[in-house]
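Only one protein chain is missing from this complex, and each of the others stays in its spot.
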Amino acid sequence: MNVNHRQISRKDFNLLYGRLNNRGRWGDADERGTLNYITPDKVVAAAALVKSGRSISMSIPIDKTAGPDNAHPAIHYMAQLHEDAEAGFATDFLGMQFHGDCHTHIDALCHISYGGLLYNGKPAASVTSAGAGRMDVTAFAEGVIGRGVLIDAARHRGVKWLEPGEAVTAAEIEAIEESSGVRLGEGDIMLFRTGQYRRRLEKGPWNVGAGGEGRAGLDPYSLLLLHERKVAAFLPEGDGEVAPSYVEGLDSPIHVLQVAAMGMLCADSLQLEELAAACVEENRYEFLVCVAPLRLPGGTGCPFNPIAVF
Amino acid sequence: MNVNHRQISRKDFNLLYGRLNNRGRWGDADERGTLNYITPDKVVAAAALVKSGRSISMSIPIDKTAGPDNAHPAIHYMAQLHEDAEAGFATDFLGMQFHGDCHTHIDALCHISYGGLLYNGKPAASVTSAGAGRMDVTAFAEGVIGRGVLIDAARHRGVKWLEPGEAVTAAEIEAIEESSGVRLGEGDIMLFRTGQYRRRLEKGPWNVGAGGEGRAGLDPYSLLLLHERKVAAFLPEGDGEVAPSYVEGLDSPIHVLQVAAMGMLCADSLQLEELAAACVEENRYEFLVCVAPLRLPGGTGCPFNPIAVF
Amino acid sequence: MNVNHRQISRKDFNLLYGRLNNRGRWGDADERGTLNYITPDKVVAAAALVKSGRSISMSIPIDKTAGPDNAHPAIHYMAQLHEDAEAGFATDFLGMQFHGDCHTHIDALCHISYGGLLYNGKPAASVTSAGAGRMDVTAFAEGVIGRGVLIDAARHRGVKWLEPGEAVTAAEIEAIEESSGVRLGEGDIMLFRTGQYRRRLEKGPWNVGAGGEGRAGLDPYSLLLLHERKVAAFLPEGDGEVAPSYVEGLDSPIHVLQVAAMGMLCADSLQLEELAAACVEENRYEFLVCVAPLRLPGGTGCPFNPIAVF
Partner (left out) sequence: MNVNHRQISRKDFNLLYGRLNNRGRWGDADERGTLNYITPDKVVAAAALVKSGRSISMSIPIDKTAGPDNAHPAIHYMAQLHEDAEAGFATDFLGMQFHGDCHTHIDALCHISYGGLLYNGKPAASVTSAGAGRMDVTAFAEGVIGRGVLIDAARHRGVKWLEPGEAVTAAEIEAIEESSGVRLGEGDIMLFRTGQYRRRLEKGPWNVGAGGEGRAGLDPYSLLLLHERKVAAFLPEGDGEVAPSYVEGLDSPIHVLQVAAMGMLCADSLQLEELAAACVEENRYEFLVCVAPLRLPGGTGCPFNPIAVF
């Protein structure tokens, strides 16, 4: 697979940003962005996909180990054990800087700014040391229940995983859809599998930063397809980015476009191994998805465990 | 309402414990307890309850403020702001001792022991400073998707909230079922509303400890009803306990019986105000419930945001 | 004692700020402020005060309990116990938002700004989410070793503690000096006792915030005395402030004047009960003081345990 991408100039990126920009689409006060596509009828239709009653976790186990790809290991301490108690209560403390490369987490719309603006033209400065004054993760508090569609690029290519630097284009997404017998539509939740988690399991942690090995992800122009199809949320393995980036001067163009321009609920670092196997076994690539973000006032996201139900 | 309960001796409590004990019911290695009641067909049936597409959060906003009822305020810090960045990424850190009286959280089966034993006869000493070696919260990792049934004791009594010390008996649960046109059955998730959260909103934090005002909850013998009906999970406002306890020498008999004897997934400190209003509006007391526990290895529980879908 | 203070207008406060301002006194790049007064000969002279070899802690035990005066209880968890180990190593985790009313801590010079400026005219915006870029607590890393002088206002007044709202003036400091046979001089570390900690021990936690009972502390004009005498550091019980403040529109005028104008190392919430008793027993009010700030890059202060040696 060619990883010698044509560079995208900042000028062209900005044109793309403009085409994807949903500012004002749901009113000036909107804080839910593309989740607006998930109308009640979409929820009802998604629930109707539950036929076998099988549920699947799409989360990586919370990682407490510092490593080349985990600069922010979760801290987890027992606060109380059952020591000598007739009726014992064991308790614990969990701390996470959850926006890390190894923690399955949600990005709230306040998480990312471009040119000083958040989604819907709101000032980035509204996020202060006191937390996000706008578009924090509580904007998603009622949960995201909808139709999930797995776009399994690794399976489509017949590889265990995409190699760092590789990009998936709109055309490839369409080819995957065709071979899977499924089509992303309005209000859908896109699960995007590159095999990155399997690579980590088999080859161990890797460096993902500036001097690291890079990541496989989406071609920035593929977002035009998601925009046109009115996709509501994006849940990838890894973070959906190609690294090194081939957009001039921007490390994370996908995040910028999805979150700041489109107002799309994104997540990072899912684990789609179990889901991919289940899709094969169930012979379908659509299912109910349940996302239940923590109700964290001011939060730029949260750790979570997205569930697929067949 | 009479709060002068007949005391339950420890001997009688132990007899009750024995009647409720599910040890061995699903095999010696079982770590999921009453979740075994939620068979795939129950999941499918629960999904069929989604008719209006409305979803509701049943979580209290994460509370960062120390107070008389919050000895363990969540800590939440911004790790990075959008400062001066062309493309900015705001991130944060969340830390929680989540088994607190003000944090909506799940109790894993390792959370509680009685007489040195966890559910299924496993040693309490298997929970060490390294975490729970058995029955940690990852035993629930695939999520809990099932039929929720609201037992709204406050509404049934025509009060804003039950007063501290009051208990709800099996007979009252049956009366509530009858007036609500719903019946707890095998694999159901019981939502139990006492109005405690509303009381907190209106009257402010209160003391819940030894010298505090107490709480309203379940009568211990009511668990025989849940046992017989094969209820799978219990999600209450508050923690389901009556305080002061009227079981000899035990502060939290409900937890002990549910978690250690029955192996029941329990939660604490839900917020059922929105759900109660929705049930009235939707004119039904059953709905789909989605519980998505964090995949925390060794964890005795986790914060969560349970979602109801009508 | 009169607590009906004459209000200080902001205009007068600003004039006082100007008189106390040490900007440029030790050069434009200085980050140590009044610690510059502690020249090597002062250190040698201070060490010569050690005659009986008795050392005293001036720290409150780290407080892990949330209370009316402790919105930020320290979190302290055991990370490992000696469980079953032939050679065991017990370890723990300590977390603190140490600028709290109950934690004995140092204020670095970056901690406080006035009119957008830190000490020495540096921009407050140099403190970002990444920490303090200037005048963090590491500017004090080599430790503060000097002569300590106890100004014991409670003892001088013959009371257990000063009442909330009471202020100590320059004249009273001079009277205390005279009765104690000691005089604050260049490079000295001022220990300031109001009896606040004893009050807490005897009467329990109290509210210190907006609606709380208030605190006893220094009259703002008393700082002219400290300035003239070239005092190097200020270590009080409480935080040295009178509450409610009688400076127009400013809650913490003492901190603003000491830290932002004078560049003085300040601390909060010392415990001077043991020191006060030792001064009486040793019959002197001067002694060696050792302050050893944590070497925390970017930190606005740190928890510490100041030691007096007689």
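Note that the chains take the letters A, B and C in the order they are written out, and that residue 1 is the start of every chain.
Please note the rule applied: a contact is a pair of C-beta atoms (placed from the backbone, for glycine too) under 8 Å apart; a residue touches a chain by one contact, two chains touch by 3 or more.
Just so it is clear, the structure is predicted and the values come from calculations on it, not from any experiment.
**Student:** For the full complex, which residue in C:I112, C:I151 or C:M190 touches the chain that was left out?
**Tutor:** C:I112
**Student:** Which residue from C:N36, C:T169 or C:N305 sits in contact with the chain not drawn here?
**Tutor:** That would be C:N305, which touches the missing chain.
**Student:** Please output the residues of chain C touching the missing chain, sorted low to high.
**Tutor:** With respect to the unshown chain, the touching residues of chain C are 39-44, 47-48, 50-57, 59-62, 64, 75-76, 78-79, 81-82, 85-99, 104, 110-116, 124-125, 127-132, 138, 141-143, 145, 249-252, 255-256, 288, 290-307, 309.
**Student:** Given the full complex, what residues of chain B touch the hidden partner chain?
**Tutor:** Residues of chain B in touch with the missing chain: 75, 77-79, 93, 95, 129.
**Student:** Tell me, which residues in chain A touch the chain that this view leaves out?
**Tutor:** Residues touching the hidden chain, for chain A, are 65-67, 70-73, 75, 78-81, 83, 95, 97, 128-130.
Operating definition for what follows: only the chains that are shown with their structure count from here on.
**Student:** Give me the rotation angle that lays the C-alpha atoms of chain A onto its copy chain B, rounded to the nearest 5 degrees.
**Tutor:** Rotation angle, to the nearest 5: 180 degrees.
**Student:** Examine where the copies chain B and chain C touch and state whether the two sides share over half of their residue numbers (same) or under half (different).
**Tutor:** Both copies, chain B as well as chain C, present the same residues to each other, with over half of the numbers appearing on both sides.
**Student:** What is the distance in Å between the mean C-alpha positions of chain B and chain C?
**Tutor:** One centre to the other, that is 46 Å.
**Student:** I need the residues of chain C touching at least two other chains; which ones are they?
**Tutor:** Where chain C meets two or more other chains at a single residue, that happens at 75, 78-79, 81, 95, 129.
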